[in-house]
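The other protein chains are all here in position, but one chain of the complex has been omitted.
Right after this comes subunit A.
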Amino acid sequence: MSVLKRVQQWATFARIWHLYDAAWQNPFYSAELLKKYLMGAHKPIYHPMNDCGDHVIVINSSDIALPGDEWKKRVYFHHTGYPGGASWTLAWELHKKDPTLVLKKAVYNSMDGNLQRRYTMERLHIFPDANVPSNLLSNISNQIKQLRPKPKRLDEYTEKEIQEFPKLIDLPKNHILR
């Protein structure tokens, strides 16, 4: 086996660690993206019985974004099994309780319910902020592109940038500034 082929063999079967910044991302669209990396479905050698999934480290999961008023419309159901044990939790209440759970459940529910699912979930590491243990951080060799750009707030621009941005309208001359 030549040196090149040997390295190719390693590279093919090595588990790669990916980084994903969840700030301002929809967790449900992100789940569809992340599950491919977790299951290894982005690899040409993929097969359901081939254990070729990668690790994904998700940071800033507390800053995920939902469209419109979905934070108060989406409901998570749980039943303890006892009579009257049903409970309904709104997405924002669940997120307040644990800022990683909405994304974790989204990834879990995006995958088929088979025996591999629990093992695939083990390769997902979610952190509510950017504080990742350095032993995990040192493994990372790829970053997954965000689905939507993180919007920049108006107070994050400098005074000069705001002033020198091209203006669509000028205020009329009889306008009183308030």
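Definition applied: a residue touches a chain if its C-beta (ideal position, glycine included) is under 8 Å from a C-beta of that chain, and two chains touch if they have at least 3 such contacts; residues count from 1.
Everything that follows uses one rule, which is that contacts and distances are computed from a predicted model.
Matching "Ribosomal protein S18", "non-specific serine/threonine protein kinase", "Ubiquitin-fold modifier-conjugating enzyme 1" or "DNA-directed RNA polymerases I and III subunit RPAC1" against the UniProt entry of the left-out chain gives the name "Ribosomal protein S18". Mapped onto subunit A, the interface with the missing chain covers residues 23-24, 26, 63-72, 90-92, 95, 148-149, 151-155, 157, 161-178.
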